[in-house]
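Provided herewith is a single structure, encoded as structure tokens, for subsequent inquiry.
Missing here is one protein chain; the remaining ones are kept as they sit in the complex.
For chain A:
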Amino acid sequence: MKNFLIYIAKIILVTILLAIVLDGLYSAMFIQCKNRGKIDQIYNSEGRKYDVVILGSSRANNHFVAPMFEEKGLKTFNYGMSGSHLFETALMLKLMIERKYQIKNVILEADLNLSGSDQSEGIASRFLPYIHNSNVIKEHFQTQEHFNELYYIPFYRYIKYEIRIGFREMFFNAIHKKTIHLNNLGYNPLDGVENGNMKNNIVKLNPLPHNKYYEEIKSICKANNINLIVVMTPMCENVKGMNYFEKVKKAYPEIHNYENAVVENKYFSSCGHMNDTGARMFTARILKDFFNK
């Protein structure tokens, strides 16, 4: 029995050592890569200067045509991330500040994402490879459930989120395989889709009266002298519960309501996402309203 217990102890030790080695290897591969996505691009850069930085979910990523800002002479990048919530948006901004970015204006898309303050696991997990190398990432996750496991158990985060940051993603990072996320200055144009889903039901959505991460973004901008422009972006016509946008306006009067800026279905790829033509119309309107000097 004694021999067996020693044998089991050896296996446990081997497992722990392997976890530590794999954790180090994976983290090193993620950290050295800067062409896979927006997070690694920010992590691996420093002191960038922007006139405009765009933040938010896919409704920012697919709606703000960053090259149109550049044509106006405004150095811009669209850091909107499809599937992200305000938890990740706030962290993106914090990471930029940690990396000493100098930003004049932040355009934040805040509408449907104001209804919750939880994290979007699929996107939040993409910050985890850097958790031991960035204080803001560590602190941002500290309030989250499972932080201790994610932070202290070696390799646990790569196992828990293996679909997002597992072997496959680590391998692509190791070989610097490019993605489309950084094309078009971060703007991801959508095609018009015939018979796309032009219906949406947001009746059950309600904006939180005090969204923690939205308030955090506001205070970061204030502390860093960044002009914050918060907008609600368009939805297609056939939406049940459209008064949601009025409720947002009531709770947060500073948010500009552009839900009606583009209405016809032909400008939409799906109900919550405009196609490239719609996005260009919308961006032109934003440029006219906020940057028309």
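Quick note on the criterion: a residue touches a chain if its C-beta (ideal position, glycine included) is under 8 Å from a C-beta of that chain, and two chains touch if they have at least 3 such contacts; residues count from 1.
Heads up, the rule we're going with is that contacts and distances are computed from a predicted model.
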Missing subunit (named according to UniProt) among the choices "D-alanyl-lipoteichoic acid acyltransferase DltB, MBOAT superfamily", "ABC transporter substrate-binding protein", "Phosphate transport system permease protein" or "Hydantoinase/oxoprolinase family protein": "D-alanyl-lipoteichoic acid acyltransferase DltB, MBOAT superfamily"
Missing-chain contacts mapped onto chain A: 1, 3-4, 7-8, 10-11, 14-15, 18-19, 22, 155, 158-164, 166-168
